[in-house]
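One protein chain is absent from this view; the other protein chains keep their places.
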């Protein structure tokens, strides 16, 4: 393999740049050229490509976002769009791809492999941590710490005003962020999509904790845990009891910022491993870190198998939030 | 004067604890005892008081929120409520008050002085910076930097996805936060309550900046700049042009967190000055910092006179946001 | 078991408070009383004990340092000292101990078990990560991120002035912090105690990277990697080549600060697990997290067995620091 392409796709995640850097430098060490494809699959179809040398990725390790930009592509969802993309890759002499993104990215990659025999190795870059085959995805640790810092701030106000706050964090289908942020932030209640959410029980719990002398409370809600997110859950609770509470939706601040050490190391490791896998002739897999070791998982499994939250941590959060 | 009371009231602001610490320690240096009144005017009516010694305020300088708690009080809005409060102060031997808060706090203080002859000196503690008689209020600098950090994060995503973001910051009646955050964050547009906001002109500006090659933009909106805040403004703009944009409401994270150096110094200075003013027999004034010097302003003026934003900075922001 | 004691000892680490909170609240859930012993073994000998209820540990989860204080004790190194400590524990009705600290702490605990039959379970609280039986120690993740933030700052200056910086991080016997910080910070060279450090080779490497067009470099040095630490290593290098460089010793800032999400979760989990282990009649073990699961390791092994750094990460850092 003499030339590979790298791109980022889907929602951006802190650490994507660290992964790009690792791809470029590991490839250089193996004598492989790297072409950066801008704007994900949309740019691939349009042939938006730039050569990436070792100096081009200097000083990006610590930056949030992605220097290759990202976009969603309707065209790539059609066979015609994918054929165009494959043609552009062929013209550019690209013999393999490193795809950095989440499940949408990997589904696209699977089609590209299937229909056009282009080798692709995936790197899990998404703050949601909802990919099977890796203990953590790139960006998750940063997103959790960013949300945690926000909760620490809100707790100052919650404590001073003796109020209840409902804080919505990202996670449409997965409660990973909510669980870690809630446990680390000392939340009284953590609502995740993986578990039934019972407004009445939460109402009872909040009243009970007031009776025990707790004057302020934090409820962390994954956006997909209840219809309408944190605001929806609060409204449902208020049908049962007259709890006064404020709602804060953390929103896009969770996506940005300089990546944590953990995310930079994970991204460095997986970016390099992806190049090694490609160079070794592997395709159709995602590189992940499982119990401290780099492992390869078929893209199909990474996308389709369900990674569950650690339910013992959810129980622990209830014990600790007395 | 042998014994004074100190309390925080209204919305909490980072640096209130630094001000409490300064009150206690400056009073100690002058041989005056300090009683902390908890939960603002509500606690005053109920007689919720604790003696505060120099060690009681150790290690709070760097903490957000207020150790004395804060609350809003309906009772205090009535003459009966205020009479009860005055009685409790008398019983506790409190000969003067340091009131830390914003305009609601000071209006209450003015009544207390008028109706019950209790000397009060105000300390401007509010993130909104909307008090006349001080260049900055305690908490403003921290709130601006917190919002700025959030905007820096969002810009990562805005730049990676080449999107427009509308970010709502605090400020119902005043654009101080929006202006500073917008200028420091490189916002393309800053919408403040002090200036007419023209959705059509903003729409034009965003299109124009896209034509000039700018692929992402940040619009900072003070919550009171337009009906419905950032979301309302975006909707109004979308009636003119089909601009795609995301909305983020920063909300309560702007109130919390460890105060900046500026806020700690300002709070230390004004807390100490308030005690000195009280001890010197002054009442009915707010201590503020004007052009680097401590100044006293009648509470009535502090509350009623309008402090304007620096319009030259608003013009500057337009020049710089090319 | 009806009453247990908890204490922190040795160097403080961020997350110790989170562990104390978890001990107290998990014990409460099991119907066990908790006594906090202040100032580690020194306070144990003097009987410095305070009951800790669930509300006493409210609002400490996010705080650096340790509310129970920590100290080193010469007395406890003698049999007489330990006998006094055991007597105080007996008098206080303490039937078991949770010891939060590092290897010195655990060696003390082993003696206490041996000589006085007092059940002890250890919790790994040290920024150094040098304990066998847990993938990470409490405080390590925070220390790494704090050091990383410092390096990001220094890189601004290094890049602007096109200079080489030698940065010394903590780690007398172990290179865990240096390795993670170096990899995450994009260091050109990482010097750890686990590997021979060759000044001449480093000198060559720095010159080589200048030849390749790199204008600034960061060298991360664990304090125990070379005699004299970073300054010693630089001096040795300067005997070979005339490289101009600045030295910064990060020092004690690495110990403090609000713990990261990871450290708070780890501390919460291990604090709770320690109480469960004690309650189940276990003693002489350290609770740790290995590959995501809580595991018990004999204190003797935790202290004596060598946990090695991940050498593949060291190789990776060389590939990436082109």
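Labels A, B and C are assigned to the chains in the order they are written; within every chain, residues are numbered from 1.
The rule is simple: contacts are C-beta pairs under 8 Å (C-beta built on N, C-alpha and C of every residue); 3 or more make two chains touch, one makes a residue touch a chain.
From a predicted model like this one, the values you see are computed outputs, not experimental measurements.
**Q** Name every shown chain in contact with the chain that has been left out of the document.
**A** Missing chain, whole complex, touching shown chains: B, C.
**Q** Of the listed residues C:120, C:150 or C:299, which contacts the missing chain in the full complex?
**A** Only one listed residue reaches the unshown chain, and that is C:150.
**Q** Using the definition of touch stated at the top, determine which of C:2, C:161, C:212 or C:305 touches the missing chain.
**A** Of all options in C:2, C:161, C:212 or C:305, contact with the hidden chain holds for C:161.
**Q** Looking at the whole complex, which of B:183, B:197, B:234 or B:247 touches the chain that is not displayed?
**A** B:183
**Q** Touching the absent chain: which residues on chain B qualify?
**A** 21-22, 25-26, 28-29, 54-55, 58-59, 61-62, 135, 141, 144-145, 148, 152, 155, 159, 180-181, 183-186, 212-214, 258, 260-262, 264-265, 268-269, 272, 291-292, 310, 313, 316, 319-320, 322
**Q** By the contact definition given up top, give the residues of chain C that touch the hidden chain.
**A** Residues of chain C in contact with the hidden chain: 8, 12, 14, 16, 63-66, 69-71, 146, 150, 152-157, 159-162, 165, 246, 248-253, 255-257.
Assume only the chains that are shown with their structure count from here on.
**Q** Looking at chain A with chain B, do both copies bring the same residues to the contact (over half shared) or different ones?
**A** same
**Q** How much rotation, in degrees rounded to the nearest 5, is required to superimpose chain B onto chain C on the basis of Cα coordinates?
**A** Here the rotation carrying chain B onto chain C measures out at 180 degrees.
**Q** If you average the Cα atoms of chain B and of chain C to get two centres, how far apart are those centres in Å?
**A** About 39 Å separates the centre of chain B from that of chain C.
**Q** In angstrom, rounded to a whole number, how far apart do the mean CA points of chain A and chain B lie?
**A** 35
**Q** Which chain B residues reach two or more other chains?
**A** Counting only residues that touch two or more other chains, chain B contributes none.
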